[in-house]
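See structure below.
Only one protein chain is missing from this complex, and each of the others stays in its spot.
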Amino acid sequence: MSTALATLHALAGAALFVLGLYALLVRADLLRRIMAINVAGAGVFLVLVAVAYRGGEAPPDPVPHAMVLTGIVVAVCGTAVALVLAGRVAAAEEETSGGEGSAVAEDGEGR
Amino acid sequence: MSGALLAAFDAVLVGLLLWLAWRALSSPEVFAGIVAFIAFGLCMALAWVRLRAPDIALAEAAVGSGITGALLLAAWDRISRPPNARGGGRHEPPAGAE
Partner (left out) sequence: MSRRQAPSEPPLRRAAAAALATAIAVALGWAVLSLPPESAGLVQEAFAELERSGAANPVTAVLLNYRAYDTLLEVAVLLLAAIATWSMARADEPDRGIARGAVLRGLARLLAPLLIFVAGYFLWLGSARPGGAFQAGAVLGGAGVLVLLAYGRRRVLPPPALARLALASGLAVFLAAGAAAMAAGGRFLEGRGELAAVAILVVETAAVVSIGVTLAALYLGGRPPAGGAAAASHAGERGG
(Lines give C-alpha, C1' and ligand atoms only; values in the text may rest on other atoms or scores of the structure.)
Protein backbone atom coordinates (compact mmCIF):
# COMPACT_ATOMS: atom_id res chain seq x y z
CA MET A 1 0.00 0.00 0.00
CA SER A 2 1.46 3.32 -0.87
CA THR A 3 0.22 5.16 2.18
CA ALA A 4 -1.52 4.65 5.46
CA LEU A 5 -4.70 6.06 3.95
CA ALA A 6 -4.76 3.38 1.30
CA THR A 7 -4.06 0.67 3.85
CA LEU A 8 -6.86 1.93 6.07
CA HIS A 9 -9.36 1.89 3.23
CA ALA A 10 -8.20 -1.50 2.00
CA LEU A 11 -8.67 -2.98 5.44
CA ALA A 12 -12.08 -1.35 5.66
CA GLY A 13 -12.92 -2.90 2.29
CA ALA A 14 -11.90 -6.32 3.54
CA ALA A 15 -14.02 -5.82 6.65
CA LEU A 16 -17.01 -4.78 4.55
CA PHE A 17 -16.60 -7.84 2.36
CA VAL A 18 -16.56 -10.15 5.35
CA LEU A 19 -19.55 -8.34 6.87
CA GLY A 20 -21.53 -8.77 3.69
CA LEU A 21 -20.54 -12.40 3.38
CA TYR A 22 -21.57 -13.17 6.95
CA ALA A 23 -24.91 -11.42 6.53
CA LEU A 24 -25.48 -13.29 3.27
CA LEU A 25 -24.96 -16.61 5.02
CA VAL A 26 -26.93 -15.87 8.13
CA ARG A 27 -29.91 -13.67 7.25
CA ALA A 28 -33.01 -15.33 5.98
CA ASP A 29 -34.87 -12.65 4.10
CA LEU A 30 -34.11 -11.88 0.51
CA LEU A 31 -33.85 -8.10 0.66
CA ARG A 32 -31.17 -8.28 3.33
CA ARG A 33 -29.25 -10.80 1.30
CA ILE A 34 -29.31 -8.56 -1.73
CA MET A 35 -28.09 -5.68 0.40
CA ALA A 36 -25.39 -7.94 1.82
CA ILE A 37 -24.13 -8.73 -1.66
CA ASN A 38 -24.03 -5.01 -2.44
CA VAL A 39 -22.09 -4.29 0.74
CA ALA A 40 -19.60 -7.05 -0.07
CA GLY A 41 -19.21 -5.62 -3.55
CA ALA A 42 -18.55 -2.17 -2.12
CA GLY A 43 -15.81 -3.71 0.01
CA VAL A 44 -14.21 -5.24 -3.06
CA PHE A 45 -14.30 -1.90 -4.85
CA LEU A 46 -12.66 -0.21 -1.87
CA VAL A 47 -9.77 -2.65 -1.99
CA LEU A 48 -9.34 -2.15 -5.73
CA VAL A 49 -9.25 1.64 -5.52
CA ALA A 50 -7.01 1.57 -2.46
CA VAL A 51 -4.49 -0.45 -4.43
CA ALA A 52 -4.66 2.15 -7.18
CA TYR A 53 -3.95 5.05 -4.83
CA ARG A 54 -0.56 6.63 -5.26
CA GLY A 55 -0.39 9.27 -2.58
CA GLY A 56 -1.45 12.88 -2.51
CA GLU A 57 0.50 14.11 -5.52
CA ALA A 58 0.88 11.37 -8.10
CA PRO A 59 -2.23 10.62 -10.16
CA PRO A 60 -3.84 7.32 -9.24
CA ASP A 61 -3.81 4.34 -11.54
CA PRO A 62 -6.83 4.78 -13.81
CA VAL A 63 -7.30 1.14 -14.76
CA PRO A 64 -8.75 -0.04 -11.41
CA HIS A 65 -10.93 3.07 -11.41
CA ALA A 66 -12.45 2.03 -14.70
CA MET A 67 -12.93 -1.49 -13.42
CA VAL A 68 -14.74 -0.24 -10.34
CA LEU A 69 -16.96 2.02 -12.45
CA THR A 70 -17.92 -0.96 -14.58
CA GLY A 71 -18.41 -2.99 -11.43
CA ILE A 72 -20.78 -0.47 -9.90
CA VAL A 73 -22.98 -0.43 -12.99
CA VAL A 74 -23.01 -4.21 -13.29
CA ALA A 75 -23.83 -4.47 -9.58
CA VAL A 76 -26.89 -2.29 -9.93
CA CYS A 77 -28.02 -4.36 -12.91
CA GLY A 78 -27.66 -7.54 -10.89
CA THR A 79 -29.47 -5.97 -7.98
CA ALA A 80 -32.38 -4.94 -10.18
CA VAL A 81 -32.81 -8.44 -11.61
CA ALA A 82 -32.42 -9.98 -8.15
CA LEU A 83 -35.10 -7.68 -6.75
CA VAL A 84 -37.57 -8.63 -9.46
CA LEU A 85 -36.84 -12.27 -8.71
CA ALA A 86 -37.35 -11.62 -5.01
CA GLY A 87 -40.69 -10.07 -5.80
CA ARG A 88 -41.69 -13.17 -7.73
CA VAL A 89 -40.58 -15.42 -4.89
CA ALA A 90 -42.62 -13.39 -2.42
CA ALA A 91 -45.64 -13.50 -4.69
CA ALA A 92 -45.35 -17.26 -5.09
CA GLU A 93 -45.10 -17.69 -1.35
CA GLU A 94 -48.17 -15.56 -0.82
CA GLU A 95 -50.01 -17.85 -3.16
CA THR A 96 -48.95 -21.14 -1.64
CA SER A 97 -49.38 -19.98 1.92
CA GLY A 98 -52.92 -18.87 1.10
CA GLY A 99 -52.69 -15.14 1.59
CA GLU A 100 -55.99 -13.32 1.79
CA GLY A 101 -57.28 -12.87 -1.72
CA SER A 102 -54.24 -13.33 -3.83
CA ALA A 103 -51.29 -11.13 -4.41
CA VAL A 104 -50.98 -12.46 -7.92
CA ALA A 105 -54.08 -12.88 -10.04
CA GLU A 106 -54.62 -15.91 -12.24
CA ASP A 107 -53.23 -14.41 -15.38
CA GLY A 108 -50.25 -12.86 -13.76
CA GLU A 109 -51.52 -9.29 -13.60
CA GLY A 110 -50.84 -7.16 -10.66
CA ARG A 111 -47.22 -8.06 -10.32
CA MET B 1 -6.11 21.14 6.48
CA SER B 2 -3.46 19.65 8.64
CA GLY B 3 -2.51 16.03 8.42
CA ALA B 4 -3.85 15.14 11.84
CA LEU B 5 -7.27 16.60 11.02
CA LEU B 6 -7.41 14.65 7.78
CA ALA B 7 -6.38 11.48 9.56
CA ALA B 8 -9.15 11.99 12.09
CA PHE B 9 -11.62 12.59 9.26
CA ASP B 10 -10.55 9.37 7.57
CA ALA B 11 -10.86 7.39 10.78
CA VAL B 12 -14.35 8.76 11.41
CA LEU B 13 -15.37 8.09 7.80
CA VAL B 14 -14.21 4.49 7.88
CA GLY B 15 -15.90 3.95 11.24
CA LEU B 16 -19.10 5.42 9.84
CA LEU B 17 -18.90 3.15 6.81
CA LEU B 18 -18.56 0.04 8.91
CA TRP B 19 -21.26 1.07 11.35
CA LEU B 20 -23.73 1.98 8.59
CA ALA B 21 -23.08 -1.32 6.82
CA TRP B 22 -23.68 -3.19 10.04
CA ARG B 23 -26.91 -1.27 10.65
CA ALA B 24 -28.06 -1.86 7.11
CA LEU B 25 -27.68 -5.59 7.50
CA SER B 26 -28.84 -6.11 11.05
CA SER B 27 -31.45 -3.55 11.95
CA PRO B 28 -34.75 -5.07 13.05
CA GLU B 29 -36.79 -3.15 10.46
CA VAL B 30 -36.03 -3.57 6.77
CA PHE B 31 -36.93 0.03 6.04
CA ALA B 32 -34.34 1.28 8.52
CA GLY B 33 -31.84 -1.04 6.93
CA ILE B 34 -32.52 0.35 3.46
CA VAL B 35 -32.16 3.91 4.73
CA ALA B 36 -28.85 2.97 6.34
CA PHE B 37 -27.79 1.43 3.05
CA ILE B 38 -28.50 4.65 1.18
CA ALA B 39 -26.48 6.59 3.73
CA PHE B 40 -23.75 3.98 3.38
CA GLY B 41 -23.64 4.66 -0.34
CA LEU B 42 -23.19 8.37 0.26
CA CYS B 43 -20.36 7.76 2.72
CA MET B 44 -18.76 5.50 0.14
CA ALA B 45 -18.85 8.46 -2.25
CA LEU B 46 -16.90 10.45 0.34
CA ALA B 47 -14.40 7.62 0.63
CA TRP B 48 -13.92 7.66 -3.12
CA VAL B 49 -13.17 11.35 -2.98
CA ARG B 50 -10.57 10.71 -0.27
CA LEU B 51 -8.98 8.08 -2.50
CA ARG B 52 -8.75 10.58 -5.38
CA ALA B 53 -11.40 8.84 -7.49
CA PRO B 54 -13.92 11.58 -8.32
CA ASP B 55 -15.39 9.72 -11.28
CA ILE B 56 -16.25 6.80 -9.05
CA ALA B 57 -17.62 9.18 -6.42
CA LEU B 58 -20.07 10.63 -8.94
CA ALA B 59 -21.16 7.22 -10.11
CA GLU B 60 -21.48 5.83 -6.58
CA ALA B 61 -23.60 8.72 -5.35
CA ALA B 62 -25.95 8.49 -8.30
CA VAL B 63 -26.07 4.77 -9.01
CA GLY B 64 -24.79 2.95 -5.96
CA SER B 65 -26.70 5.03 -3.48
CA GLY B 66 -29.53 6.67 -5.37
CA ILE B 67 -30.68 4.13 -7.94
CA THR B 68 -29.98 1.09 -5.78
CA GLY B 69 -31.78 2.72 -2.87
CA ALA B 70 -34.78 3.52 -5.05
CA LEU B 71 -34.83 -0.06 -6.36
CA LEU B 72 -34.66 -1.46 -2.84
CA LEU B 73 -37.45 0.78 -1.59
CA ALA B 74 -39.67 -0.08 -4.53
CA ALA B 75 -39.05 -3.78 -4.01
CA TRP B 76 -39.67 -3.51 -0.27
CA ASP B 77 -42.91 -1.72 -0.99
CA ARG B 78 -44.05 -4.45 -3.33
CA ILE B 79 -42.97 -7.30 -1.11
CA SER B 80 -44.17 -6.13 2.27
CA ARG B 81 -47.48 -4.76 1.03
CA PRO B 82 -48.78 -6.92 -1.82
CA PRO B 83 -50.96 -4.83 -4.12
CA ASN B 84 -54.31 -6.58 -3.78
CA ALA B 85 -54.14 -7.59 -0.17
CA ARG B 86 -55.36 -4.32 1.23
CA GLY B 87 -57.24 -1.25 0.15
CA GLY B 88 -55.71 2.06 -0.73
CA GLY B 89 -53.97 4.34 1.70
CA ARG B 90 -50.77 3.94 3.55
CA HIS B 91 -50.21 1.15 5.95
CA GLU B 92 -47.37 0.48 8.26
CA PRO B 93 -45.49 -2.65 7.28
CA PRO B 94 -46.25 -5.59 9.52
CA ALA B 95 -44.23 -5.34 12.69
CA GLY B 96 -41.12 -7.41 12.56
CA ALA B 97 -41.31 -7.68 8.80
CA GLU B 98 -37.89 -8.72 7.70
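In this document, chain identifiers A and B correspond to the written order of the chains, with residue numbering beginning at 1 in each.
In this text, a contact is a pair of C-beta atoms (placed from the backbone, for glycine too) under 8 Å apart; a residue touches a chain by one contact, two chains touch by 3 or more.
Quantities reported herein were computed from a predicted structural model and do not represent experimental measurements.
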Contact list for the unshown chain, restricted to visible chains: A, B
Interface residues of chain B (partner: the chain not displayed): 54-55, 57-59, 62-63, 66-67, 70-71, 74-75, 77-81, 83-84, 87-90, 93-94, 97-98
Residue numbers in chain A that touch the chain omitted from display: 1-2, 7, 10-11, 13-15, 17-19, 21-22, 25-26, 28-29, 47, 51-52, 54, 59, 61-67, 69-70, 73-74, 76-78, 80-81, 83-85, 87-88, 90, 93-94, 97, 99, 108-111
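Here is the rule we go by: only the chains that are shown with their structure count from here on.
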Distance from the mean Cα position of chain B to that of chain A, given in whole angstrom: 11
Residues of chain B that touch chain A when the two form their complex: 7, 10-11, 14, 17-18, 21-22, 24-26, 30, 33-34, 37, 40-41, 44, 47-48, 50-53, 55-56, 59-60, 63-64, 67-68, 71-72, 74-76, 78-79, 82-85, 98
Chain B partner contacts - residues on chain A that touch it in the complex: 4-6, 8-9, 12, 15-16, 19-20, 23, 27-32, 34-36, 38-39, 42, 45-46, 49-50, 52-53, 59-60, 65, 68-69, 72-73, 75-76, 79-80, 83-84, 86-87, 90-91, 94, 99-103, 105, 110-111
